[in-house]
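Of the protein chains in this complex, one is absent; all others appear in place.
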Amino acid sequence: MKLEGEYTFDGPREQVWELVRDPDVLVTALPGAKSLEQTGENEYEGEMNLRVGPVAGVFAGRLVVSNEQPPESCTLAVEGKGKQGFVDGIGHVNLEAVEDNKTLMKYEGDVQVGGKLASVGQRLVETASKSIIRQGLDTMNNALVARLEAQQTGEKMEFTPPSESEFAVSVARDMAGEALSSKAFKWIIGAVVIIILIIILVIINQNGL
Amino acid sequence: MNDHVNVSILCNGKKYERMVEPRLLLSDFLRHELDLTGTHVGCEHGVCGACTVLLDGLPVRSCLMFAVQANSHEVTTVEGLGTPENLHPIQEAFWEAHGLQCGFCTPGFLMTLVPFLKENPNPTREDIRTAISGNICRCTGYQHIIDAVQLAAEKMSNP
Partner (left out) sequence: MTKKYLGQPITRNEDPRLLTGQALFVDDVDMPDMLHAAFLRSDYAHARLKGIDISTALERPGVVAVYTAESMGADWEPGPPLVSPPPTVEDVVFNSRRQVPLVKDKIRHVGEPIAVVIAESRYIAEDAAEDILVDLEPLEAVIDLEAALEPDSILIHEDLESNLAAQLVQNKGDYQAAREQAELVIKKRFIIDRGAAAAMENRGIVADWDVKSQQLTVWDTTQAPIPIRNGLAARYGLSEHQVRVIAPFIGGGFGPKMMMFYPEELVIPWVAMKLGRPVKWIEDRRENFYATTQERVQYHDAEIALTREGRVLGISDQFLHDTGAYDPYGLTIPLNTQSHLLGVYDIPNFTSEIKVVFTNKVLSTPVRGAGRPQGVYVIERLLDMAAKELGMDKVEIRKLNFIPPDAFPYEQHYIDQAFAPLIFDSGNYKPAIEKAVELIGYEQFITEDQPRYRAAGRHVGIGIVAFPETTGVGPYEGARITIEPSGKVNVATGVGTQGQGHFTTFAQIVADQVGVDPRNVNLVTGDTAEFHWGTGTFASRGAVVAANAIHASAMAVRKKILEHASKHFGAPQEELEIEDGQVRVSDLPRMSISLGELAELANPLRGAVEPGTEPGLEATAYFGPKYGATAFGVHSMILEVDIETMTVDILRYVIVEDCGTVLNPLILEGQIHGGVSMGIGNAYYEKLVYDENGQLLNASLADYLIPTATEMPHIEIEHQETPSPLNPLGSKGVGEAGAIPVPALFAQALENALSDYDLEISETPLSPNQLYELLKGRS
């Protein structure tokens, strides 16, 4: 399954790069991540709670960073294994400096899933992945903003990452939202309003008002 | 490690009290705790309908319920419909119209149809097809089942 996208960070490239390479920030950005330990110069290992539709479980993960060209690009290889199956992904991340001191991140990758995740959750994996990535990047961006503010004011950084349930709720909302496109939403709401009006008219009529 | 909970369930007119794990499925409770093996398990994800039983008179998938959820409720299984010596008209109708082959899905169909026929004593073949569209049968192609339901409707309106 191919995954690609873009995200704009509210900060300069160098700072974004630092965040990406900081395990304490990553662990807050990855959903349900319980721990992320640096086990080698470019290797991290940890555990995450993953929920995709009806499939939920703990995944033991390994993240390897390679082809580093700071602050421009790198390759991330992710391996996650759990009772519910496995996830194998490889992605390339590119950071571009854009105006207003912001950074445009472009990512593209390939993810393979197997086990229960593939056979029962497969339809949802793509949507869930995009959502998880977006939520993670939002969290990282919030951390970036907090860090920049702290640097400016000299105060301690105030940043609370979203809780696991908040994260899951956002992902679920994203998935439902994608399933029901906004165009359909408008039609349905419109239809419901009309039906309610008709019912009201009928009641009024029947009661001879 | 797994706390056991007390459940009290009225099943086919008889009261049963047992200590069960909260995660025990109603289908497993009926089949293995109460030894009522007429209810069959086909998929455990709520699609095939073989496990259908009546909960307070309404059809439910017993594979999607926990036994504890049925606490203080009334459950009816296929064993509560009739016996080989004393068949319910719908069971008779299935027999006469050859509405079953391997018989595995049959109890689920019967329990779905009992409330259906109560609400729809004179259904058309189309009505019946829709009513049983939530029950999968791999053997019959459904045609003789529909014949059986029409026959049952006839029997039940002229007892």
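Note that the chains are named A and B in the order they appear, and that numbering of residues resets to 1 at the start of each chain.
Criterion: a residue touches a chain if its C-beta (ideal position, glycine included) is under 8 Å from a C-beta of that chain, and two chains touch if they have at least 3 such contacts.
On a predicted model such as this, the values are computed, not experimentally measured, just so you know.
Asks: Take the complete complex as the reference. Which residues in chain B touch the chain that isn't displayed?
Replies: Residues of chain B in contact with the hidden chain: 1, 21, 23-24, 28, 31-32, 35-45, 47-48, 50, 77-79, 81-84, 87, 91, 94-96, 98, 100-107, 110, 125, 128-130, 132-146.
Asks: Name, in rising order, the residues on chain A that touch the hidden chain in the full complex.
Replies: Output for chain A: 83, 85-86, 88, 112-116, 118-120, 122-123.
The rule is simple: only the chains that are shown with their structure count from here on.
Asks: State, to the nearest whole Å, the distance from the C-alpha centre of chain A to the C-alpha centre of chain B.
Replies: It comes to 44 Å between the two C-alpha centres.
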